[in-house]
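Every protein chain except one is present and positioned as in the full complex.
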Amino acid sequence: MENELHQISDHSVCAAQIDLRRVRTNPDFWYPVAWSRELGREKAIDVRFAGRHIVVVRPRSGVPYALDGLCAHRQVLLAKGEAHGDLLSCIAHGLKYNRDGQCVSPNVSAEAQCLRLRTWACREKDGLIFVFMGDQSLADKTPFPDFPRVRDRSYRTRRFGQVVNCHYSFMHENLMDMNHQVLHSRLVGKMKPRFLGMDHGDDFVEARYTFARTGGKQPLSEALIYGQRRRDGRDFAYRDVMTIRTQYPYQSLRIETQGIEDPVMELWISYLPQDREELTNRVFGLLSIKRLKVPFLLDIAWPIVVAFTERVFSEDREIVELEQAAWKDLGGDHNQEVFPVIKQLRDLLRRCGQMPKSAEEADP
Amino acid sequence: MENELHQISDHSVCAAQIDLRRVRTNPDFWYPVAWSRELGREKAIDVRFAGRHIVVVRPRSGVPYALDGLCAHRQVLLAKGEAHGDLLSCIAHGLKYNRDGQCVSPNVSAEAQCLRLRTWACREKDGLIFVFMGDQSLADKTPFPDFPRVRDRSYRTRRFGQVVNCHYSFMHENLMDMNHQVLHSRLVGKMKPRFLGMDHGDDFVEARYTFARTGGKQPLSEALIYGQRRRDGRDFAYRDVMTIRTQYPYQSLRIETQGIEDPVMELWISYLPQDREELTNRVFGLLSIKRLKVPFLLDIAWPIVVAFTERVFSEDREIVELEQAAWKDLGGDHNQEVFPVIKQLRDLLRRCGQMPKSAEEADP
Partner (left out) sequence: MENELHQISDHSVCAAQIDLRRVRTNPDFWYPVAWSRELGREKAIDVRFAGRHIVVVRPRSGVPYALDGLCAHRQVLLAKGEAHGDLLSCIAHGLKYNRDGQCVSPNVSAEAQCLRLRTWACREKDGLIFVFMGDQSLADKTPFPDFPRVRDRSYRTRRFGQVVNCHYSFMHENLMDMNHQVLHSRLVGKMKPRFLGMDHGDDFVEARYTFARTGGKQPLSEALIYGQRRRDGRDFAYRDVMTIRTQYPYQSLRIETQGIEDPVMELWISYLPQDREELTNRVFGLLSIKRLKVPFLLDIAWPIVVAFTERVFSEDREIVELEQAAWKDLGGDHNQEVFPVIKQLRDLLRRCGQMPKSAEEADP
């Protein structure tokens, strides 16, 4: 009995000691890997999941499929090859693979028929291509993410994303910690966040904030997203509620305003680890903004919205990349977190992610 | 007896397990390290053999000589210095060395007379400078490569070569595996290689192919090399024989055509490992093309031949560098070779090369 307790305590110490920036993305989820528009008919593209090359092919007819991205023969990058009909051929020796990953080029050598590539579950939805990189038997049972605002005509959606040179955990923390609004003060004026509370469960953490403007003028771009604020006392401050949620592995942000049922803004975001160490991630973001009473006003103002969100994103990028650079420099995580929500979030990301594997275990 | 057998079997397993991309170039051969035209009178150049700096000096009179490329005093690169008469002086402190590697600068300090550089056997032939980097007592007994077409006026020879970012073994495999012709299909049209057979011995592998055009037009540049092909049935296909040979450590390719005694084309090629890990090599190639009946036609068309060979070389370079990149990415060789000739070639390169040494053994 005593031993058992001791083991539990040992385990929790151990879990706490694992460097969050080494925790790997849990592959048993559907991850966006490309925008649909990136992949034409009879084309192939290379994407990476935690260092692994995956080739996604859109055949002449039918839905895209995903295979291991390096030729089984001599590991030449398959996305350099060509898709003809339903087959993908390697640029080097012309070996052809079908959507089951089977090499179908007996003309080169009889032995080539033994060559096979791993296949990965692949789906396309709302302009995004997803793959399932974990246990393939779980793919169909695993909930597929939904973001209905993208199809809702009373919203306009901006698709954005870039490669950011940091571990995905920095992205989650940055979005959820609204104390970093000071960072954007040049863009949005002085906004004082008030933390309203949080919820958390096995696979999520949710934080709610409201804001008061303490200085500066509300910029036009922000007014387009939040609606214009009149400067009439209490009503001005704390009218909006911002809800930020990490529902592992995705993240969302919603702004609701008093007296309006639908959110004025909704953001859905996913992070794709690029390199083997997962110190670089590619962002796929869907930012949906509610149309105003005069709907086309939002369309006219769209370039301002785009520029505004780009600048906020670029300020955030600078910070998370500085954090990542310091981690590399110091050889590990030296964060001293002071904000309870972020502590919860860190526990969640450790709990739901995969433990780091040593270099020896790496299966390529 | 049983034990002995067991050991043999153990050894072969072990040999097979050695990653071909870690096998080092056998230094007990003569390797080209520079073109003669690169080294003027009273000049010095730096070349590298598997990470080791060698300085090659052409003195005021007499043949070039080769010394260790870093000054014995403080390891400053000697090729930065100057050659005066028969001596080479270091840029930093002016220490002078003669062709025996002896420091002859007692004026700096009496102790400087104890400084010596290793000397390396060095020869010049047909526009190439060679060094012998192995056991120096073997240099004179070691066969010196010959390529008589270079001196044959019925041929014209193109000297080419570049640094390619891959282990030399990828170069050997790429040249010998004619199934990679699919790679050049945009340049040469659709050519279907037919494997005619192979020979192999202790220190060589030779493969013979013939080709049939299955689509596309024969480009002018190719016609200049192979001769023009008439489109009259069987005669069109399979008239040429291409013989590719790795005679360790060199490689050659010869094209012979029915009814003509001399080859229409002959290629001799050597790979010089640049860095210590030998993951980069510098190519020295001699491509000799038989002059046509009207000999100056080849001279007129020479720019086309040059452009054609450059493009073929550049397509090959892309593939071998992708293969090398995948090896680095995956942390080792994952080739699943399907072609028997290449399997033989891989065995040859393993057998004739030097086993990798661990970092500790490295002698600089």
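Letters A and B name the chains as they come in the text, with residue numbers starting at 1 for each one.
Keep in mind that, in the parts below, contacts are C-beta pairs under 8 Å (C-beta built on N, C-alpha and C of every residue); 3 or more make two chains touch, one makes a residue touch a chain.
Worth saying up front: this structure is predicted, and the values here are computed from it rather than measured.
Trainee: Any idea which of B:A112, B:L187, B:A212 or B:V241 touches the chain not displayed?
Mentor: Here the residue in touch with the unshown chain is B:A112.
Trainee: Using the definition of touch stated at the top, determine which of A:D140, A:D202, A:E261 or A:D329 touches the missing chain.
Mentor: A:D329
Trainee: For the chain that's not shown, point to the residue among A:I18, A:A50, A:V104 or A:L183 touching it.
Mentor: With A:I18, A:A50, A:V104 or A:L183 as choices, the missing chain is touched by A:L183.
Trainee: Residue by residue, what part of chain A touches the chain that was omitted?
Mentor: So the residues of chain A touching the missing chain come out as 177, 179-180, 182-183, 318-319, 322-323, 325-327, 329-332, 334-339.
Trainee: If you put the missing chain back, which residues of chain B would it touch?
Mentor: 51, 53, 70, 72-77, 80, 89, 91-94, 108-109, 111-112, 114-115, 362, 364
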